[in-house]
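Shown here: the complex without one of its protein chains, the others still in place.
We just call them A and B in the order they show up, numbering each chain from 1.
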Amino acid sequence: MTKAKRKRLIYNLITFALVIAAFIILQSMIANKMISRSLKGQLVPICAWIVMAVSLNLVIGFSGELSLGHAGFMSVGAYTGAIISGWLLQVYEVQDTTLRLVLAMVAGGLIAGIAGVLIGIPVLRLRGDYLAIVTLAFGEIIRSLVNVLYVGVADGKLHFSFLNKNMPAGVSMLVDGAKGAVKIKPVATFTAGFVLILITLVVVLNLVNSRAGRAIQATRDNRIAAESMGVPVTKYKMMAFVTAAVLAGMAGALYGLNSSTVIPTQFTFNQSINVLVFVVLGGLGNVLGSVVSATLLTVLPEVLRAFADYRMLVYAIVLILVMVFTNNPTIRAFADRLFAPVKAIFRRSKKKTAGGDAQ
Amino acid sequence: MKKFFAMMLALAMLLTCVSAFADDDVVTLKIAHIGPTTGGAALYGQATRDGAAIAADEINALGGKYRVELINEDDEHNVEKAVNAYNAALDAGAQIILGTTTSKPCEAVGALAVNDRVFMLSPSASSEAAVEPDNVFQVCFTDPNQGAASAEYIAEHKLGTKVAIIYNNADVYSTGIRDTFVEKAAELGLEIVTQPITFTDETTDFTVLVAEAQNAGAEIVFLPIYYTPASQILTVAAAKEFKPIFFGVDGMDGILEIEGFDKSLAEGVMLLTPFVATAQDEKTVSFVTKYQEAYGIKPIQFAADAYDGIYIIVAAAEKAGITAEMVRKAEEEKDPSEICEALIAAMTEIEVEGLTGTMTWDESGKVTKTPMAATIVNGEYVFE
Partner (left out) sequence: MIFLDNLINGLSLGSIYAIIALGYTMVYGIAKMLNFAHGDIIMVGAYVAFCGLQYWGLPPVAAILVAMAVCTVLGILIEGLAYRPLRQAASLAVLITAIGMSYLLQNLALMIWGANPKSFPRTFINSFSIQLGQLNVSSATIVTILANIVIMVALSLFINQTKVGKAMRCVSEDRGAAELMGINVNRTISLTFAIGSALAAIAGVLLCSSYPILQPTTGSMPGIKAFTAAVFGGIGSIPGAMIGGVLLGVIEIFGKAYISTELGDAIVFAVLIVVLLVKPTGLLGKPIREKV
């Protein structure tokens, strides 16, 4: 086993260990009723946002393309999930909530994946900010379209209509235009969220560490060099983009089925930006970082409730300060000096065990 | 700053009241107001929060059996945040919810509260879906109610037959009223002369929308929307010299209070509304004066709804005979279901005379009160 491989393995193990440990701790807290309602209510959304952040990191961090429409895939997943779950319940009378949730998530991922392919084909021909703006445009288009979508169940069949609400009599609406997906029976659970995070981590970490993953990162670092080495750049970028879309779709289904209603305005450009913030703050290409930052930044506004109306002001200031402090070379150098003794100890102990591959 | 002082003062009053009468006869209802006090819908959430605060102060100052302790939580007009706000409110010891201010968050919170058995009274969430759970009641009209009433009023008073509707299709309130208006209009022989004319919260330009109504020769433009976009539409229409009858619903109230708005543009606008800040009855004058002193602006209808909401909850508590013992038990067991059931039963039996009319409720949670038709003349509301 090479050193690089060993290092990666350790990093992956730490990531999994931390996620599993967090799950076990939280589960035991729930079992012992040691958890506040507020935190308990946020668990499923946090899982969904973690998956969103990790999947977006695959596009931005590993593939190097700035996508500003990730919430669009989430909305596709959330709507698909709500429709499938409602359809299964009303037409086939599937009472098993786990089965409904799993099928809804699979369908959400599938449809979002198809959307990912359709969007990826034109988008990945572009570069840089142009690519960013086109993903933004797709995100907004998805939102406009969903806003005039009507889906209902009548006589054991699904009815779709677009722009105008043409529904047979006695219909039970699942998606009602601007009113969004309505009367969802919430079936999402924290355990399902946890499993989805594990799946996401397995998929993303495996992809990144595979031949395809190395090719993806090679195209990020130098597209021309990779191309001249015979790497089919577009194919691999597509792979990353669609994988991310599928995961976002599954996260969307989980998120949508956690609440009784979902509306198009929940998945705006601002939401895409939020996920982008998670990714950048956690570190590009750093999966564990995405997990941690998605969790912290979702909980932060809730912790700041004590500040009442000043809460989002404080959030904004924290965001700016964190960005400035973690990215400014002077401040970083200062911090490095400050932690140098600690690091030196760490490095020495590492040298003993791993044979000195630090730095 | 003024607001800050007012809040401190309110807090101080609350504290003195609670300490002065802390015996077994006094029942302190722990009510959480949930609404968007930041973000794009902040003006509605701040209005309900401030209106509720004034009612709570009045009740506490009166020193009767029932006192109100208000907890405020912000939901940013976002479903996920609304659920968080609800959970945070319960963590903070709330036993009754005054909220949420907007419809979609109200639906999401209601779906949880119905299982937790927490009583909810929404000041202003107007969609029908919001009141579906048995524990949720409304202060304002439901959307279908308003849509049908508007169509009836227009037909009855023969204001015209060619109608155009400009509405916000990203908003549940607006689409809800529009849908029933269209249904009712067909029955009454009113003709909708255009394709759907819609905008969203992000729309900047309203000229096309107004032009479409103008080109179709509409005699009446129905505006089931809030006053902010309505003021834009009126401005555009004036510039285009388009002068149909503009007919609004309760969301239109507040248009005369927009700072810098040229009131002459709203001349002749008609609206069905249960509350206007310029009404001269004693209650409204007292409320408006207090509100203006505390917050420096005139209250909009949302504030009046929330003000009534607090009084309604207290009236229901009185009817239900909520005792200090029940409150204490709910606090200890973290389970306000007993209070909830008692209030649900009481709601259908009470009649409350508030700023927004005389209100009664049935089991569906919908309110019955009469909207009044007002016309804006010389920058004032004139009732018929």
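Convention: a contact is a pair of C-beta atoms (placed from the backbone, for glycine too) under 8 Å apart; a residue touches a chain by one contact, two chains touch by 3 or more.
Remember, it's a predicted structure, so these values are computed and weren't measured experimentally.
Considering the entire complex, the omitted chain makes contact with A, B. Of the options B:E58, B:E152, B:E212 or B:D335, the residue whose C-beta touches the omitted chain is B:E212.
The residue from B:A42, B:A61 or B:A373 that touches the chain not shown here is B:A42. Among the residues A:V91, A:M229, A:I320 or A:A340, only A:I320 touches the chain that is left out of the figure. The chain omitted from view is touched by exactly one of A:M29, A:I114 or A:I133, namely A:I133.
Contacts to the hidden chain, counted on chain B, fall at residues 37-40, 42-43, 45-46, 169, 195-200, 202-209, 211-212, 215, 228-229, 231-232, 235, 239-241, 257-262, 297. For chain A, the residues touching the chain absent from view are 60, 66, 122, 125-130, 133-134, 136-138, 140-141, 144-145, 147-148, 163, 224-225, 269, 273, 276-277, 280-281, 284, 309-310, 312-313, 315-317, 319-320, 323-324, 326-331.
Note that only the chains that are shown with their structure count from here on.
For chain B in complex with chain A, the residues that touch the partner chain are 37-39, 72-74, 78-81, 83-84, 86-88, 90-91, 104, 107-108, 110-112, 127, 129, 169-172, 174-176, 200-201. Residue ranges on chain A touching chain B, taken from their complex, read 36-38, 40-42, 45, 147-148, 177-180, 182-183, 186, 255, 259-266, 301-302, 305, 308-309, 311-312.
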